[in-house]
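Some notes on the structure that comes next.
Of the protein chains in this complex, one is absent; all others appear in place.
What follows is chain A.
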Amino acid sequence: MAHSGISVLFEGTNFTRLMGGLWTSVWIAVVSLVIGLLIGTIFGLLRTMRSRIIRFILLLYLEFFRIVPTVVLLFLVYYILPRQFDINLPATWMAVLAFSLWVAAEFSDIVRGALESVPQHQRESGLALGLNQWQLFRYVLLSQAIQLELPATINLATRVIKTTSLLLMISVMDVINVGQQIIEANNQTHPTGIFWVYGLIFILYFIVDYPLSLWSKHLTAKAERK
């Protein structure tokens, strides 16, 4: 064979297109994380409250999103929402919706766990100082909880980024989808192109995810040293 197939990556606009696909994946992950973490914080806080009804509803919400596979969630928002309720947004926003709800559910549990593990005496000291509920949450609980929940949150972020590979199921032009287009378009001339394209996608995901993973490890180690 005259060429090894790696040239498939650099023909025409192939490389730019793959990068564009990666950008779509990262963009959806980041927006979903921002929205999901905000909602998740509120839900997590609500889950530490006394009201049984609120706790029960939020527990249902959490379990629903934890049990249902992400790909089913994507299908639900992409195909069922438009069909039943006439909500028809572009696929990328549908993806953001599904991912945000999922992140919110997962994160609410992380927040709840972190808040509950702040020692009781901290809470009591705060109340003794005359802080109201909001001040107590803002200055005593949240600042301590954040440190506790950070490694788990980063872990969640890496999972969200990885899960964007499912987006091709709902016709989002993510990096995998673009990769498949390139593989099939060049199958005749570059039979080994599949190896190079998926190889590059592997490296791309690694570059995005590995620093996060390192950071999480670093934080955990730091917390243990304390």
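A few comments on the model shown:
What we mean here is this: contacts are C-beta pairs under 8 Å (C-beta built on N, C-alpha and C of every residue); 3 or more make two chains touch, one makes a residue touch a chain; residues count from 1.
Keep in mind that, in the parts below, contacts and distances are computed from a predicted model.
The protein name that UniProt records for the chain not on display, among "Aspartyl/glutamyl-tRNA(Asn/Gln) amidotransferase subunit C", "Transporter substrate-binding domain-containing protein", "Hemerythrin domain-containing protein" or "phosphoserine phosphatase", is "Transporter substrate-binding domain-containing protein".
Residue-wise, the contact with the chain that is not shown comes from A:Tyr78, picked out of A:Tyr78, A:Phe99 or A:Phe137. In the complete assembly, the contact with the undisplayed chain comes from A:Leu60, out of A:Leu60, A:Leu129, A:Ile146 or A:Ala221. Taking the complete complex into account, residues 11-14, 16-17, 56, 59-60, 63-64, 67-68, 72, 76, 78-80, 82-84, 88, 91, 169, 171, 173, 177, 180-188 of chain A touch the chain not shown.
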